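One structure is given below, represented as structure tokens, and several questions about it will come after.
Here the complex is missing one protein chain, while the rest keep their positions.
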Amino acid sequence: MPYFFGCSYLDLIGYVLLFPLAGTVINGFLGKKLNKAIVGIVGCTAIGLSFIVSFFVFIDLLKLAPEHRVFEKDYFTWIGSGAFEAIAGLQVDPLSVIMILVVSGVGFLIHVYSVGYMHDDDGFYRYFTYLNLFTFSMLLLVLANNFLLMFIGWEGVGLCSYLLIGFWFEKKSASDAGMKAFIVNRVGDFGFILAIMLIFVTFNTIDFTDVFHAAPEHLQTGSFIATMITLLLFVGAVGKSAQIPLYTWLPDAMEGPTPVSALIHAATMVTAGVYMVVRCNVLYTLSPFSLTVVAVIGGATALFAATIGLAQNDIKRVLAYSTVSQIGYMFLACGVGAYITGIFHLVTHAFFKALLFLGSGSVIHGLGGEQDMRKMGGLKKYMPTTHTTFLIGTLAIAGIPPFAGFFSKDEILLDAFTKGSLLLWGLGAFAALLTAFYMFRLLFMTFYGKSNMTKHVEEHVHESPMSILIPLLVLALLSILGGFIGFPTASAINSFLAPVIGGGHHSMADGGNLHHVSNSLMFSMMGISTGIAIVGILLAYLMYIKQPDLPAKIVGKFKLIYKIIYNKYYVDEIYDATIVKPTVKTSFILWKIVDVKIIDGFVNAVARIVELKSEVLKLFQTGYVRNYALSILLGGVIIIVCSLVLL
Amino acid sequence: MSLPILTIVTFLPLAGAIWLLFINGEKQEKIKRIALVIAIGDFILSLPLFFKFRLDTSEFQFVEKVSWIKEFGISYYVGIDGISLFLFLLTSFLTLICILASWNIKDRIKEYMIAMLVLETGMLGVFVSLDLFLFYVFWELMLIPMYLIIGVWGGPRRIYATIKFFIYTMAGSVLMLVAIIVIYFMNQKATGEYTFDLLKIYNLDIPMGAQFWLFLAFFFAFAIKVPMFPFHTWLPDAHVEAPTAGSVILAGVLLKMGTYGFVRFSLPMFPYASHQFVPLIAWLAIAGIIYGALVAMVQEDLKKLVAYSSVSHLGFVMLGIFVFNIQGMEGGILQMINHGLSTGALFLLVGMIYERRHTRMIADFGGLTKKMPIFAIFFMIITLSSIGLPGLNGFVGEFLVLVGVFKSNVVYAVLAATGVVLSACYMLWMFQRVMFNKLTNPENKKLKDIDKREWALLLPITILVFWIGIYPKPLISRMDASVNHLLNQVDEKYKVTLNRLKIEKKEVEYAVKEEKSAEHTIEVD
Amino acid sequence: MLAGLLFIIMGLITIVCALCVVFQKNPIYSAIFLIQTMVSLAVLYVLLHAQFIAAIQVMVYAGAIMVLFVFVIMLLNLNKTDVEGDYDKLLFQKPSAIILGFILVVMIGVVTLNTVFQGTQGEYTPESISQIGNTQLVGKMLFTKYVFPFEIASILLFAAVLGAIILAKKQIIKDKEV
Partner (left out) sequence: MILLTWYLILSGVLFTIGAVGVLIRRNAIVIFMCIELMLNAVNLAFVTFARQLNSMDGQIFVFFIMTVAAAEAAVGLAIIIAIYRNKATVNVDNINLMKW
């Protein structure tokens, strides 16, 4: 690539976006005619190249001094009207670089995985088109240098999520789920777009750098506008990242193909909200109230989703609720001001949750589409590699050292304790216990114990092909090692991300979260969280391996609670009854009564009145010519009489 | 410019219509080809307007002025600025699309094409007229072919729909005619010159009381055309009964006449009244946005759904125009174009499946994607454009409008933004019921995907949808000067009126004070 | 005096016959009475020294045109009162027409009796006419002053002949086709 020599790789940032877009275009236009192998290669290569460029960009960025690690490249003015200007420009800084590495890296693995997983599907090319488009949008989201461009990516990933959830559109549940996802996201976007406008009206610009520079001078800490901006932004984040009260779309989103669940609904898109909050940390820092809201909602979601996860039997749904719960952790971290920890957890979560989803996909693939855990069991001997990797993923999410999840989750709990409150820590810790429990429940029900598979399925059970296993292995490796980038005493990620936090106004030390905390507290917290995880695992072991009839007994005892949890607290039903149905009903009333009866009725009534009056006048119009002739005579006579009288 | 390009573009279709008159009605193919060639020629001729348009001036360009009826001060006066330029181009573009879309009409094709071409002349004329009288002539001229197109080639209830459409519109425009004549005489009284010249009338300072009534008269004419809630009920009926091309023109161009009228006439002629009416119009527009969206959600007929969505979209345009800032105004104008493209395309798409299945009921469809994948792609893109997905055209206009509204009134903006959520609801729900799910209806199993002609219809629109969504600068930059000029003009005149109001008030107060002091002195005496 | 008496007699006959034209049920009777009306009008023309007009009134009107009418009535076999027999849907048509007619007559009477008709006197007094001869005078004027209208009238007649033929003939062809 001689063309690239001589110029900084940072200048090539556009190519990170260009490759996936090219992939989309090629597959979208020609995919139908190309054979599947080529479609797969195009799809994967696009993302692979994107990852390579991202990596070089990362290297180049590292070469710069920490406080100069911001690179902006403007391409053209997208919308310019009066003072309002939205530029199509990209911004490379440590935060976005981490994000593009994760997105393109994990994305690449999942693309490779998909080649094997989706091989028999008719919509193969369609699938890769969407997936490439998704990657493009996600990269745009994290690379954008202003709010509006970010919003393009934001909506773009929502669109791809919609398309991919409804990928098997002939299934009613799938297309319903897609629509639900898009509309719920739109509710969030409603907040986001208002926030963008408020930002523009307040700062007269929507450029990240300018806004974050101006914010501390413009707004006082705790001022109303700062709170409004951040809360509205957070509404957007809540929608995209599936937090209370807008989380309901994510579990339904599992109707999509499993790699999609892994990429979009676990590793990348759903964490966009976290990215956005971290990106706007300057603004959030200005509003303690908003931060509290973020923390509380994050903590509450973490716990709430975890409880639902306890009673689900669909392997993907369990993972979906665990995703909701884990993102809750990230918001908890952001809410207590530990933005970097949130990103750290985002990264590790991307590794192990992608791993878990892909593992579950491998299981589903092996079982010919079965997703109900009650019909699995004892798969360890049939699928050894899948089992091993899945175990690693489970250990990571449960928070067992030295796996990735341990470091990040432990740090969040520590931050919740030191910077937040005991309550927040309690929420997190209890959720951690539940997480360990339901994840191992899943593991045990699937891979251990005796087989509950039907005869037919059991005969066909097989280990997945290499294209599926290699991504699993790579992700497993990342899940093991990923945590070390944030190793407590020498956290690489902390120092790398520190310049992003506080927009350069606050001291670097504020970004380095852990420096204030004494080592003893740190290690005791580690011990506690490990202990919690182990308790959870033991409980699961007790209930699902040692005494398999125990769960049924417990369920029998707490029937009502179980029923409520099993039905996800009836939230969907409540939404349906309080929002969806009344809206539709109101609309019907508006149409059938207001529109047709009242407004149109009024219009027609006017016409009717005119008609009635005309009925009277119509009597003069008999339709007989001689009658009209009589009128002529009448007129003539009248004229003569008048002229006689008057003259 | 020595070449009278506006006149040529405006009247070429009419000349074509006259040519068609002399062709035997049996020769359908020939007639269609001639009509198409004329439309293509007209569109190509209109393109130089875009490229040669000067960005640095807010004056009217490509102006032609010839005295027509000297005694009454009526002149043939045409010209375009950044506001009318795109509507003009949109018209010639959509007419071309419509003529191509009407290829399968068998019944009285000659008369149909003639009506189409005359309609085009009428519409183009409205956008270029700078003489109130000329404007009114074109305004009424376009009504008749549309009336015929719906009434002759329409659906089963076409007579009801077409009469409703005609009388509704007429009722409004008669009021406008009265107002035009009043202004004409006012201008004569003030300047001593009988003239319908719009630019001269712009300078007329109309007293406040008169402004109020004149604005109201224009308001009815334009609000019915837009249509604003609650004057919208002719629209669903007309759309449902109109043939595909009729719907496209109706939604794409005719509705814009109303909003264009507000920008071109109401605002600069009656700035004070316009400001006074803002709350009323804003609330009606917001009601239209939400109401249109909600009612669209529960429609069972595809065309009705799209028709009600127009009510919702045009609410945005109205809101944008009446916030009196550049973002709102430019967003509003852009949104007019966007609505013309995406709603026009939606009607085309609905027309395509209607041609195949002879039904528009949503319940009759389902799972069409399986049989018509390419159709599905186009339908998806246009749906998303209508929803306002960033990166497509709908977003740019909608967002600019919202920014403009937000700047002037937060409450309006918040309420209007709910339309963003609702539009996703009704469009996607419709899309799901039509395109997704299992293909159960056996009738639908025979469906064929779109053919080459339909490709040719949808592709240009789709390209424009992307272009405006990704790089709207060429459009916005051409609007800038004119919109700025318009806003300044309105602002200045408004301030003049306000100042006078203040002075009068002071005078009154002063007089009252004097009286009081006089009384006081008397008492003292 | 004789002329006055003749005028009264002929005038009365004319009015009575005209009334009969209107009020006879049978169209053939109406036609006969119309012929009588025209003949008596011809007498009045003679009284007014318009001998040529009187002659063509009898020949063209009473002769040619009325024969045409009678032919048509007979051709259509309209001797029955089928048309007028049924009840008139326009209740007020007849009385109001008669009342209006009455008023009109009164008005015309009032106007005519109260007006002195003035005008530039021409050169053709009854004496001068009788010197040259009425027919010669008419002929002279037709071919001098009124030659253009005269030619137009000939075209008009020609057109009427053609029109009448086409109107009748077209139908026959159509009938044959059927």
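So that you can tell them apart, the chains are marked A, B and C in the order they are listed, and the count of residues begins at 1 in each.
Simple rule for what comes next: contacts are C-beta pairs under 8 Å (C-beta built on N, C-alpha and C of every residue); 3 or more make two chains touch, one makes a residue touch a chain.
What you are looking at is a predicted structure, and each value in this text was computed from that prediction instead of being measured.
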Check: Which chains here touch the chain that is missing from view?
Finding: A, C
Margin query: Contact with the hidden chain only, please: which subunit A residues?
Written below: 623-626, 629-630, 633
Next item on the list: Identify the residues of subunit C touching the omitted chain, counting contacts across the whole complex.
Entry: 3-4, 7, 11, 14-15, 18-19, 21-22, 27, 30-31, 34, 37-38, 41, 44-45, 48-50, 52-53, 56-57, 60-61, 64-65, 68-69, 72-73, 75-76, 78, 83-84, 88-89, 93-94, 97-98, 100-101, 104-105, 108-109, 112-113, 117, 119-126, 129, 134, 137-138, 141-142, 145-146, 149, 153, 156-157, 159-161, 163-165, 167-168, 170-171, 175
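Heads up, the rule we're going with is that only the chains that are shown with their structure count from here on.
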Checklist line | Intercentroid distance (Cα basis), subunit C paired with subunit B, Å | finding: 64
Item checked: Cα-centroid distance, subunit A relative to subunit C, in whole angstrom -> 99
Next item on the list: Give me the residues of subunit C that touch two or more other chains.
Entry: none
Note to self: Using the touch definition from the top, list the residues of subunit A that touch subunit C in their complex.
What the structure shows: 622, 624, 626-627, 630, 633-634, 636-637, 640-641, 644
Margin query: Which stretch or stretches of subunit A touch subunit B in the complex?
Written below: 76-82, 84, 148, 151-152, 154-156, 159, 162, 166, 169-172, 175-176, 178-179, 182-183, 186-187, 189-190, 193-194, 197-198, 200-201, 583-584, 586-588, 590-591, 594-595, 599-600, 603, 607
Item checked: Of subunit C, residues touching subunit A in the complex -> 89-90, 93, 96-97, 100-101, 103-104, 107, 110-111
